[in-house]
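See structure below.
A single protein chain has been removed from this complex, and every other one stays in its place.
Lettered A and B in written order, each chain numbered from 1.
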Amino acid sequence: MIETPALVDQYCHGVLRTELGLGTFETYLGRTPAPPASGTTFFDTQTGFAVRRWCPPLLGLEPHCPPARYLARRRELGVLETGRRLLRGSGISTYLVDTGLPGDLTGPVEIAAAGDAQAREIVRLELLAEQVADTSGTVDGFLANLAEAVHSAAGSAVAFTSVAGVRHGLALAPHPPGPGEVRGAVGRWLAGRRAGAALTDPVVLRHLLWAAVASGLPLQLQAGTAGPGLRIDRTDPVLLTDFAAATAGLGTDLVLLHGYPYHRHAAHLASVFPHVYADLGPALAHTGARAAAVLAEILELAPFGKLLFSSGARGLPELHVVGARLFREALGRVLGGWVGDGAWSRADAERVAAMVAAGNARRVYGLPEDPSDGGGHR
Amino acid sequence: MIETPALVDQYCHGVLRTELGLGTFETYLGRTPAPPASGTTFFDTQTGFAVRRWCPPLLGLEPHCPPARYLARRRELGVLETGRRLLRGSGISTYLVDTGLPGDLTGPVEIAAAGDAQAREIVRLELLAEQVADTSGTVDGFLANLAEAVHSAAGSAVAFTSVAGVRHGLALAPHPPGPGEVRGAVGRWLAGRRAGAALTDPVVLRHLLWAAVASGLPLQLQAGTAGPGLRIDRTDPVLLTDFAAATAGLGTDLVLLHGYPYHRHAAHLASVFPHVYADLGPALAHTGARAAAVLAEILELAPFGKLLFSSGARGLPELHVVGARLFREALGRVLGGWVGDGAWSRADAERVAAMVAAGNARRVYGLPEDPSDGGGHR
Partner (left out) sequence: MIETPALVDQYCHGVLRTELGLGTFETYLGRTPAPPASGTTFFDTQTGFAVRRWCPPLLGLEPHCPPARYLARRRELGVLETGRRLLRGSGISTYLVDTGLPGDLTGPVEIAAAGDAQAREIVRLELLAEQVADTSGTVDGFLANLAEAVHSAAGSAVAFTSVAGVRHGLALAPHPPGPGEVRGAVGRWLAGRRAGAALTDPVVLRHLLWAAVASGLPLQLQAGTAGPGLRIDRTDPVLLTDFAAATAGLGTDLVLLHGYPYHRHAAHLASVFPHVYADLGPALAHTGARAAAVLAEILELAPFGKLLFSSGARGLPELHVVGARLFREALGRVLGGWVGDGAWSRADAERVAAMVAAGNARRVYGLPEDPSDGGGHR
């Protein structure tokens, strides 16, 4: 087996603070807000099976026990103790937490305490803009307050993240919008907000991306993921090629989140642009028993110094566990297989495992070194 | 090994009634009406090798025997006896038969008799429309007769199927065309028919799709397959996203047929839309020794209650055998591997095998239960 150090989870969310029934728990296993089809359940998915494999033992149950028994044990322990046991059993030592989701989710401080780990904040650009809009009366006020908010966030957060791909698709014009264009779009958006319109305007979304690029903090871009309302090919990371070309050499790194089923495209971009990185996260957590196969596909083109682990977990600490355990097992299996074949040396495999598990993320996000991380070499 | 019950083949065609020479037999192994390139043969394909693996033993020959010897044995037995032996050796207990292909092919009654199995009809919308057009003198007459024909078919058939994707590509406007638009398009199509024009008009094709949706019967949509005359990306199931959104909640299920090489996209749609299902058929039959690998890719995102086996076979009973045997072996290997790794429990694996082999199809198409089918659970 290949040794892997404690993980840096470069993208996740907090966990729910409330006790969960079977139905609510199940909705977090699906990929859509819609209920499962009649006669089916989201427990019958790779994610559902992976939760039943990895989590029951951390709560003192047999792997693969029925969902109802697992949920009963969860209620018996209580939400706080369940979260502590699961997060501490995940093998993650640092959580980078996107705090931009609605809902009663724990923040970085609580996750760090529950998981006996480090945690840092990732700021979601679209939420930041909506918060600024709530307190800004005019276009000028909004733009000035936004610049201030981005500057301030850059001083404390570890990265910005954008859901422009999910809001509008990734086929955005690659260059910064001009000042007049931005003022017009912001004005229309602020006026529409009073009627409840979400932020989907491509000019405002691009203005946010370029504000983040100017901050120098790594910018995470959601790609290759879409609910029922958006064609998934509109989130193909290949659509970011021109944006990557436009931001090359500016000193800001881009991190392509998720990627699946276009993860080979994300790996391609990471191989041709020095400042582009690719995520190994939800692609593995959603594919469960197939995690090793999907990981191996990402490892085809991507330079090994350009890949970053994440769990992509949201709401349930079970998803942090599943993301981390699937990743660690998949990495061990894939790299161990190559060592067994003689294709890789064991020393190289352990070095690469340390890089993608933690070392690359520590370098990209400027996190303090960890003694268990072997890092890159020349 | 994972036990799999008798199969429901949710999409296939009949078999040829005539004796076949080597050349005619070979054309059914290719994916195009064109002859093979000089110096090559369609026997040298995954489908050809799979036929030579699985079928000779059912006719008393060695696996992998030369094509000429196999064809000689086939002629010796005669087309009827060959069909009986092959279909009865396939492991399929229910055939859903698309009767809309031209050529001298057996229908559901004959297949049921030859295969000692159940069989039901799938009605192809485009052929139904062409048949109605043959006996309708006017636009009004056509539209009234079509409504009647769809209603009548819905009373006896088990599903509708559409080749709109192959005729026009799947980039169809997602909403029902307006009455005036339909009348205009039908008029132009009926006029053109006298000159031999095929039904490729997107408005008429959409009218057929919505007539089927209104019937409540499951609607099968061909995707991810194209001959030399159409770019295969124009049949990417992702192009059906907006149609799936427009038909959500109406009570009619959509079944994405084939899918390969976009089968991960089909699985994605099945995971985000409760009424969308994905097929496991020709993707396996065309890829032969790779069937387990392709099946595993489909099993990444798709909920296990949303996948349906089919053979997609056409013309040769050998193709029903190959589709069924490849599927059963691939399913056993993939799920058995996950059980061996501890990723899945054996009980879950056998339950999922029963669902995708037969149980899901029985539920979606309202077929009578079969004692060997374990079904889903909660």
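Operating definition for what follows: contacts are C-beta pairs under 8 Å (C-beta built on N, C-alpha and C of every residue); 3 or more make two chains touch, one makes a residue touch a chain.
This is a predicted model, so every value here is computed, not measured.
For the chain missing from the display, the contacting residue among B:108, B:165, B:274 or B:288 is B:288, taking the whole complex into account. Residues 236, 238-239, 241-242, 244-245, 248, 264-265, 268, 271-275, 296-297, 299-301, 303-306, 338, 341-345, 347-348, 352, 355, 363, 376, 378 are the ones on subunit A that touch the missing chain. Touching the omitted chain from subunit B are residues 30-32, 34-46, 49-50, 53, 63-64, 226-233, 261, 286-290, 293-294.
We take it that only the chains that are shown with their structure count from here on.
A straight line joining the Cα centres of subunit A and subunit B is 37 Å long.
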